[in-house]
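For this view, one protein chain was removed and the others were kept in their places.
Chains here go by letter, A, B, C, D, E, F and G, matching the order in which they are written, and residues are numbered from 1 within each.
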Amino acid sequence: MKKKEIGYEDIDFAKIDYLRQERTGQPEVIFCQGKTPEQVVAITESIIRNGGNVLGTKVSDAMYRFVSERVEGVIYNHTAQTFRIMRHEPATTDSYIAIVCAGTSDLPVVEEAYETAVFLGNKVEKIVDVGVAGIHRLFDKLEIIRGAKVVIVVAGMEGALASVVSGLVSSPVIAVPTSVGYGASLHGIAALLSMLNSCTPLCVVNIDNGYGAACQASKINKL
Amino acid sequence: MKKKEIGYEDIDFAKIDYLRQERTGQPEVIFCQGKTPEQVVAITESIIRNGGNVLGTKVSDAMYRFVSERVEGVIYNHTAQTFRIMRHEPATTDSYIAIVCAGTSDLPVVEEAYETAVFLGNKVEKIVDVGVAGIHRLFDKLEIIRGAKVVIVVAGMEGALASVVSGLVSSPVIAVPTSVGYGASLHGIAALLSMLNSCTPLCVVNIDNGYGAACQASKINKL
Amino acid sequence: MKKKEIGYEDIDFAKIDYLRQERTGQPEVIFCQGKTPEQVVAITESIIRNGGNVLGTKVSDAMYRFVSERVEGVIYNHTAQTFRIMRHEPATTDSYIAIVCAGTSDLPVVEEAYETAVFLGNKVEKIVDVGVAGIHRLFDKLEIIRGAKVVIVVAGMEGALASVVSGLVSSPVIAVPTSVGYGASLHGIAALLSMLNSCTPLCVVNIDNGYGAACQASKINKL
Amino acid sequence: MKKKEIGYEDIDFAKIDYLRQERTGQPEVIFCQGKTPEQVVAITESIIRNGGNVLGTKVSDAMYRFVSERVEGVIYNHTAQTFRIMRHEPATTDSYIAIVCAGTSDLPVVEEAYETAVFLGNKVEKIVDVGVAGIHRLFDKLEIIRGAKVVIVVAGMEGALASVVSGLVSSPVIAVPTSVGYGASLHGIAALLSMLNSCTPLCVVNIDNGYGAACQASKINKL
Amino acid sequence: MKKKEIGYEDIDFAKIDYLRQERTGQPEVIFCQGKTPEQVVAITESIIRNGGNVLGTKVSDAMYRFVSERVEGVIYNHTAQTFRIMRHEPATTDSYIAIVCAGTSDLPVVEEAYETAVFLGNKVEKIVDVGVAGIHRLFDKLEIIRGAKVVIVVAGMEGALASVVSGLVSSPVIAVPTSVGYGASLHGIAALLSMLNSCTPLCVVNIDNGYGAACQASKINKL
Amino acid sequence: MKKKEIGYEDIDFAKIDYLRQERTGQPEVIFCQGKTPEQVVAITESIIRNGGNVLGTKVSDAMYRFVSERVEGVIYNHTAQTFRIMRHEPATTDSYIAIVCAGTSDLPVVEEAYETAVFLGNKVEKIVDVGVAGIHRLFDKLEIIRGAKVVIVVAGMEGALASVVSGLVSSPVIAVPTSVGYGASLHGIAALLSMLNSCTPLCVVNIDNGYGAACQASKINKL
Amino acid sequence: MKKKEIGYEDIDFAKIDYLRQERTGQPEVIFCQGKTPEQVVAITESIIRNGGNVLGTKVSDAMYRFVSERVEGVIYNHTAQTFRIMRHEPATTDSYIAIVCAGTSDLPVVEEAYETAVFLGNKVEKIVDVGVAGIHRLFDKLEIIRGAKVVIVVAGMEGALASVVSGLVSSPVIAVPTSVGYGASLHGIAALLSMLNSCTPLCVVNIDNGYGAACQASKINKL
Partner (left out) sequence: MKKKEIGYEDIDFAKIDYLRQERTGQPEVIFCQGKTPEQVVAITESIIRNGGNVLGTKVSDAMYRFVSERVEGVIYNHTAQTFRIMRHEPATTDSYIAIVCAGTSDLPVVEEAYETAVFLGNKVEKIVDVGVAGIHRLFDKLEIIRGAKVVIVVAGMEGALASVVSGLVSSPVIAVPTSVGYGASLHGIAALLSMLNSCTPLCVVNIDNGYGAACQASKINKL
């Protein structure tokens, strides 16, 4: 079969990479922004045809409706703007990823990270709304955060929570700046710069990139 | 009761901090942007349940309608995009905060500051449309501005009013840049930079952050 | 005398404003950057001639040497890059300003704020190196910070300390971002943006502007 | 003569445009930054050879010494970082340009504008150190500013002086932002943005561009 | 009458400055963006009541309809997004302002400048679509441009036309960058920076600020 | 005929340059953004009247419908947001341009480049979705890319594909950054900067500027 | 002993946090930039007194000489601008960290990461100068990179190497942008943005932050 030899399926407007799982331990995922609904369905069908589960990110409600009318078993998370199609259940880890966020408005990014982590077979604990404005809420949840093998911290505005958490735990910390805020938050740039300059060591992904944070966390959680 | 011990109420997607008043002298306030109407109602009800007054900021008209249909006594300020629910009236200060603005287009930010200051129990004087394009209007109102214990200056475009006022009064000055303008105003960044570089000492809050300015002003007004 | 009528002394390249004390409660101060040593000496002599104390900021070592060879009683703070000349001692406040900083590298800005506050007649407490990387150091000093009438928080890198302190105290908080850091700190812009987007209310001055923070703090401390 | 036909003199690394005076009313001027001393001397000699006066801008002290050792009659203004060579005196206007500046540290830009304006045959009045921190100094000088046919306002930091002056006079106003300041002044960008967003109509030139402001002012002053 | 003494009419949310004409030679104009239709009508009525003509800028179609239903004689320019109400015709200048633009997409800014210049009593010549991509079109129109007392150049994208025109004429040149373009044009910042760095002297106003350019041009045209 | 003499047709709001083909080898093209449908039709008709083919870029669906109802033979590419009207078929080159893109979401820019290249008479090969996330897909297509006389690489996000391709081929490479991405992609600025700093030599056009890339590529392909 | 109770040693200008190892698994490290040599020596002595090893980063040659004349056993890495003092040897891991870099000019950052990783007890493999300009060099070293438990990728200019490596390995990837480049590299911002927008999942630290990358990598390598 040609696909096997060349390592991808060529469907004209896309080349679905089915060696990615083997190479990187994680399958190709559909970044839906900028794609037409028809393209997303075709890529989805190709992945399923090749035996994979499907994860779509940055999925609008209209996109979801279009896909779910054509493909079975679509699990939509409206807050996360993701869909999953699980043709087989992945094994789940014993250790867990903690996803910690500063405020309720950060939930869409928390949920994107959550959906991705679950898709990749991880156990996850969510700790929501523990921003530094009421730091006792964070200390109250410290034990559960310290118990994680890797911690994702999601925060907008000034993003201070990431530095604080990273100074309190011994596991690796992945910080996700969010676009929550206004004015000088510059759509998340303020939080991004804050996290990049953290006085405690941590590493950072793109603004609102719950997906990327979960991919890295999953790799670490499975070590 | 568990809430008392841990200092907050945990309602799944939010942890309402009811020690904040004690710690900082000001209660938790609801930043509505990025929250669902359902979340805002639930947080509102929790605050009321815990005996507090409620202030919501960055409230859209649709959000207001949703909340007011479910909670009684909602006072909406459409210009400010805020709502207040006053279950008990706070004592009002004798001294006052002056809120001075450059132009009519700055009124939404003036009103957000006004609503916050009133919510926190302050007497307020508003002096509107006294920008440097017609500086005699400012001099005409100088006595009332000088009588304030603390002055908030709200200005967009080049934000020059803040420097001018600060050179004429002896009380502390808090400058609020607004996003009024276009082109090189960069959605308020020009006014923000202008105020940060004022040749007269003053301090600055985020673009369009009438709320934050009023919080600081209230702390100062109550000294 | 003409000066009295016009309210300033005109020495060709400068017009020393000796009504500023009366108008704003604080005298004119010499911003030395961009001025020649000869100009600084002439302005210094004019202020002394008019009965004032002198504060110079952004003073290089060479500038200091030049001035101190020509004017008596120059008190230089090398770390702060300031000089003071105190022809008469100001009364000192009973209440105090707390100046809190994140790291040892922030000391130049702490010292500029300190020198200014002392120049203006304030009692000051310095709390150094209590950044969020070791947050127990901050909690250990919380009582002394909470005892202040107004708090200045000085921090570079991600500037998270300002948000954390402001969530723990009831006095007004003035945040000073510093240029400590490298790369994406953008010479202090990261800390500045972080503070402007703080999830706890506070107000902000220019990067490395210990002087301006102390001016505002002094106004508040004397209320 | 070939030069006449083609309208410039070609000296290998430069083509001196001797039709510029005719086309634009103002001769070619030497922007010295990025040129070698040898190049500046050769261009200077070409201009003199073609019967012109010479103005050099952005001239370092070393550059000046090199040129003045090789060419006679070089008038250097160290503050302005300009030199002039006047082989014939231009007629001087009756009306004058007012050059107004906010602080003593802005003098280098004032002087560059002054040298250029004088080079082009204008009468000039300088009004120095009348920034908005002591606005009575400005009002004291308003008559002389209002008497000018065109006003240049030079200011760094927040540049508020430009808006204020423009609201008080009926002549055209050209604003020159300067790089005076630090931190969020971004080497003059703050003042530049401030002036571009002025609530009073004015027009703006590049940061520290006293030369360009004087060129425009001269064109206006000679109408 | 109180208004006369204080120099403005106070209508609560605005203070209409009716000394501006006397001070600056140009009356107050209504910047409609960020104002409610009701506010615009009230300010309009105040100006008419005080005997003035009215110019509104940044006027949406809806705003225009609201105003024209309540006030008589509204002249709307849809392209310019301006309205004028001329209760008395101003005298018109003999000399003219040339408004030159690079492309058809720059017309809204050309029209805003045109409306303002006409409102202020100027004769105007428009020269449209002579950008440097077909520079012979510019040379073809050079005579009419050179005949103007002052030239406004309107251009988006890279804004090169301003530098080229300014190198070919002896009258003052005011450059207006427009937001025409995409990607790295950064909504007009590219054209703005280009004009500020012109190798030929000119001066610049804010992006899309046809109004401000015409105000300055009118002052110059009337000298 | 006057047009012939002056080299363009003047239709009031536009001057259609019909010497451009002669001067630059490529005809004038209609940049539709910021133009009214009526203006686009009028320019289209002028070009056809002068014997040319027509290409419109940045064409909205509404604009297309308006034009196609008034002009015959409009070929619309919805993905590219372009229309073409081919009154005569251009000769087609033997050599080809390769248009290579990183992901499916980059297709609109690929298509704009494709339409332009075809309009200008080039043979084109498209190689889609060969981004570095699955680099074996690129190597699989290397032969066809190496066979091109010139290569256009279209990529968003981090734009790494351009550097990689340019290190593998000997033909000139033109990189087109796209606005595909979110957060710190800054609407394509990240990809643009990436390409400008490529460690392999290549040259770059504006974000999403498939048109400009194809124009350059066509000039090269026809050498 | 008081230190034990409060968890740090207070030496006036610094509070050395000796609970950090316990809390985060990694000891406090000295960021030398912005500190005086005397301060660095005092902190060094405090750490040694408390039984720790010492790592200093951003160490100038002068700083190193000052320290090494006062403290024994200082190991200086001139390229890395770090010093280490190892009073006891840490256990070394079996698994290793791969540090991969694009070019020779990136070596200072590679060495900072190397020194930190070794200080923290990790086995390290360096793979130098395998940038995408000659991608066969990378493929030649792929086995050793794939063998690492965690990979650090160091690259300046467009930083494409990070995306490419991350698409080829299954271990977590930490990308470090460097300030290598000029012009539009914006001192490393181009590489930083490139890495944040990688189409393959990875996480990122500050520009030139070899230290921070190694801290995270060490945490992962020790899982």
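Just so we're on the same page, a residue touches a chain if its C-beta (ideal position, glycine included) is under 8 Å from a C-beta of that chain, and two chains touch if they have at least 3 such contacts.
Bear in mind that the values here come from a model prediction, so they are computed numbers and not experimental data.
Within the entire complex, contacts from the absent chain reach the displayed chains D, E, F, G. When the omitted chain is restored, the residue from F:16, F:101 or F:202 that touches it is F:202.
The omitted chain makes contact with subunit E at the following residues, 102-103, 131-135, 157-160, 163-164, 167-168, 181, 183-186, 189-191, 193-200. Where subunit F meets the omitted chain, the residues involved are 20, 23-26, 149, 166-174, 192, 196-197, 200-206, 211-213, 215-216, 219-220, 223.
The chain not shown here touches subunit G at positions 103-108, 128-130, 133-134, 136-137, 140, 156, 180, 182-185.
In this text, only the chains that are shown with their structure count from here on.
Think of each touching pair as a link: the shortest run of links from subunit C to subunit E has 2 of them. Across F-G and C-G, the chain pair carrying more C-beta contacts is F-G. For this pair, subunit A with subunit F, the centres built from the Cα atoms lie 35 Å apart.
In subunit C, the residues touching two or more other chains are 20, 103, 133-134, 167-168, 183-185, 189, 192, 196-198, 200, 206.
Checking each pair of chains for touch leaves A-B, A-C, A-F, A-G, B-C, B-D, B-E, C-D, C-G, D-E, E-F, F-G.
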